[in-house]
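One chain of protein is taken out of this complex; the other chains stay put.
Now for chain A:
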Amino acid sequence: MAARVLQQCVRSLARPSLRLCPVSAALRAAVAPAVGVHRPVSFAADSRRTRWLGQSRISSVVVLCRQYGDLPPLTLETIKDRVMYVLKLYDKINPEKLQETSHFMKDLGLDSLDQVEIIMAMEDEFGFEIPDAEAEKLMSPEEIVQYIADKKDVYE
């Protein structure tokens, strides 16, 4: 994703200057005004710092990455967990009977109005709009996960 590409760029840029200015605050101050943050920076900074330290091949304590307030990247597992969680919260679905391949209309006994409500809940959860033409074809949790993975470019 874009955040990972930027991290690679910063890593490659910062390597020669690592010895010179071992302070990440300088970099952060430089890029902070240029970035529009939507999430609290502290939360993103913590998660990013721990992941960065685990991934980096530079053996230093300094964290050299842009602290964007971005969400952690999606994986198929996380998408599936979130979709199932939202579906379990819906009151017309029985959580015990819910499987990944259960069809909304045939297995779970919902109708098209309920399916519309479910797709709206998915839109709220993942934060992007799903157009009507494609929304009415999504009839099981598996299809929803596939569709979101397509739209968000999540490959595994």
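Basically, a contact is a pair of C-beta atoms (placed from the backbone, for glycine too) under 8 Å apart; a residue touches a chain by one contact, two chains touch by 3 or more; residues count from 1.
We take it that contacts and distances are computed from a predicted model.
The chain that is not shown carries the UniProt protein name "LYR motif containing 1", picked from "cAMP regulated phosphoprotein 19", "LYR motif containing 1", "Nicotinamide phosphoribosyltransferase" or "4'-phosphopantetheine phosphatase". Residue A:D132 is the one among A:E96, A:D132 or A:D153 that touches the chain not shown. Looking at chain A, the residues touching the absent chain are 111-113, 116-117, 119-120, 124, 132, 135-136.
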